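Only one protein chain is missing from this complex, and each of the others stays in its spot.
Note that the chains take the letters A and B in the order they are written out, and that residue 1 is the start of every chain.
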Amino acid sequence: MSLSVRNLSMFALMALLFVTVGFVQSWDVSLALLNMCIISAIMALGVNIQWGYAGLFNVGTMGFAALGGLAAMLVSVPPVAGAWQAGGVGIFGGLVAALLTVAAGVAIWRRTARLGRRRYWLTGLVVLVGYIIMRAIIDPAVEAIEAVDVTTAGFLGGLGLPIVFSWLVGGIFAAGAAWVVGKISLGLRSDYLAIATLGISEIIIYFLKFEEWLTRGVKNVTGLPRPVPYEIELKQSPAFQSWASGFDTNIETVASLTVKLCYAGLFSVVLLVVLYLSEVALRSPWGRMMRAIRDNETAAAAMGKNVTSRHLQVFILGSAVVGIAGAMLTTLDGQFNPPTYQPLRFTFLIWVMVIIGGSGNNWGAVLGGFIIWFFWIEAEPIGLWLMGALTSGMAPDHWLRLHLIESAAHMRLLTMGLVLLLVLRFAPRGLIPEIKR
Amino acid sequence: MSDVLNALVILANFVVVPGLAYGSQLALGALGVTLVYAVLRFSNFAHGETMAIGTMFVILATWGLQSAGIGFGPLPTALLALPVGIFAAIILCLVTDRLVYRYYRRQKASGVIYLIVSVGVMFVYNGLIRFVIGPRDQIFTDGQRFIIKAREFKKMTGLNEGLAIKTTQAVTVVTAVVTVAAVFWFLNRTRTGKSMRAFSDNEDLALLSGINPDRVVMIAWIMTAALATIAGTLYGLDKSFKPFVYLQLLLPIFAAAIVGGVGNPIGAIAGGFVIAFSELFVTFAYKRVVTYLVPDSMAPDTLVQFLSTDYKFAVSFVILVIVLLVKPTGIFSGKSL
Partner (left out) sequence: MSFLVGEEMVCGYGGADILHGCTIGVEPGEIAVVVGPNGAGKSTAMKAMFGMLALREGQVLLEGEDISRLKPQERVLRGMGFVPQTHNVFTSMTVEENLEMGAFIRRDDIAGTMQQVFDLFPILHEKRAQPAGELSGGQRQQVAVGRALMTRPKILMLDEPTAGVSPIVMDELFDRIIEVAQTGIAILMVEQNAKQALNIADRGYVLVQGRNAYTDTGAALMADPEVRRAFLGG
């Protein structure tokens, strides 16, 4: 793991920024930022695996992160017994019917190549009939489930397992979705993957929003169990009280900081593991082959490498990492809230991180994750201050001044876009460029 | 007999008329995407935002006209403001090309680099929109709301079911027909249009024939900006202007372009209608139609809906997936204008 002085100093500068925020705003803000930065860095690592290693353009990060969030919710929330009784069998039967339909559709499609045009109709008909059967089984079940304890439940609930376990499940969910998308669109023109991922991510969000029996939809699931202690528990524990009295602030602050530090510790472990594995993979023969394919697909294919299946591998791996980060994010938030998933925030911001950090370099992706998230959050106070300073000469109620101050919040989109374009143009290799081996 | 007519009127009212309008909007959007693909050879992720920003210019101009007391009679004032919006969008696209895309063209960058760059442009446009007009809904439709009201239709025909046609729907279809006719006339009948087709067909040979690539690219942007503004404005008039919606429209628009065959303008238009009508047919609740058609005893007690309306965007994705699996080149297998 070679890090030059230049790269180390950039990380040091980043640390300095957190310290500055700690002193200027508060340590609470600084630690909250840090936790989000770590998660962002992991997401950026996932995207970097796809783009930096293999040159795959995934515009669906949001969907994979949301699947991770779903996993966090499903793993940790206790099951709703009434709901399972009301519709568990129906849901299960419906899923079986759906699987059978897909299997039948594929089987018929494969066996009827000689039928010509009728093949389309036959397959379509089978899928349609299967779909109607599935709906007939699943609809009453969904209705029954959603009627159970509408105000507090109305969904199946989860497994009631420790939420940390969900980080793995989130990765598996995302990997599954990636397998389907990759199977369909890899091997076609490169931008089809981009469009397909854009589509699947939107649909995942719609699914999460509207399938209330599974996710409670827009009603949100709040109060997910934490992997770390609650502030209130800490405050009541005598050991903590005596420890906290050693600091010259009140116990609330110490408790809140402690909780955030616990998260930071857990997240750092994941970040380091992912980073380590990514680095190992990048240096392995597998990583070399990936880069060879990225740099010259035709030549690699001519040398007998199965480009499409390699791409599928790397696409699944990268998406899984994004799914893990998505599960961690929901863990940190303590709630699962489908409408908060927005492409600008969850897809394009991650891209900016990777490109600015340095495509193909894992350390770059981590640094990019830190820097971009930091400024994404801090842009607002900075922008407000800037607008205030710029318009200080105007009357306080001048329309332009009011408009500018109101718009300061939107400055960050514009800034991110400009930063992305400028980096792509003038420093396309990013802050920590890929090492050519 | 009147039962059948009633059933048909329901279909016309809830599927055919909205489908024609929505299909026209998608077709114009897909035409823009296809044009950029055919000439500049990349999938323009900023197209949704180009539509949004063009519409924003139109809205600003509309407000200007309205405050000056200028209206367009029963038609929306936005139609008068359209040329202003188009002009502004053209300037914006040309400036973007000069500052951003031209560099990558000279570099002969790969398609995926263009894609990322267009994402950056999307970001900037989105920021500009929020900066200028804010993220909120804007309703800028004025003039007469309906051409035919449901009640009038019932009185006229004596049927139980009404057929309403909104002015914006009629305006959408007419404008789209005129625009598409103009585009095809340009591409097939004028020297410049033919040179664009030639460039898209075979760039090297076009250069050997003395066709100026910079001019072709410039005209492609002008047309794209105009098409995007028209499509966005028609959509905004028909529904409402929400900056976010245009980003979501990107998926059906791409789907339309791919279904028809990327780079093929006829395909783009056909694709637009395929997507629009599929969305509506699949998410329409057939209960009332079926009730008219079957004996009372067999009337359904469910909505008879294939997919809830919540999933209308999923429909375009499913069609996209089917096309990618079955015929990745699209229905019209096009690659050039």
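One rule holds for everything that comes next: a contact is a pair of C-beta atoms (placed from the backbone, for glycine too) under 8 Å apart; a residue touches a chain by one contact, two chains touch by 3 or more.
No experiment lies behind these values; they were computed from the predicted model shown.
In the whole complex the chain that is left out makes contact with B. Across B:Ile70, B:Met156, B:Leu207 or B:Leu303, the single residue that touches the chain missing here is B:Leu207.
Of the listed positions B:Arg105, B:Lys154 or B:Lys194, the one in contact with the omitted chain in the full complex is B:Lys194.
Contact between chain B and the absent chain runs through residues 191, 194-195, 197-198, 201-202, 204-212, 334, 336-337.
Following the convention adopted for this analysis, only the chains that are shown with their structure count from here on.
Chain centres here are Cα averages; for chain A and chain B they lie 30 Å apart. Within the complex, the chain A residues that touch chain B are 55, 57, 59, 120, 131, 139, 184-185, 188-192, 194-196, 198-200, 202-203, 206-207, 209-210, 343-344, 348, 351-352, 355, 406-407, 410-418, 420-421, 424-425. Chain B contributes residues 42-43, 45, 100, 103, 110-113, 115-117, 119-128, 130-131, 134-135, 247-248, 250-251, 254-255, 258, 302, 306, 308, 310-311, 313-314, 316-317, 320-321, 324-326, 328 to its touches with chain A in the complex.
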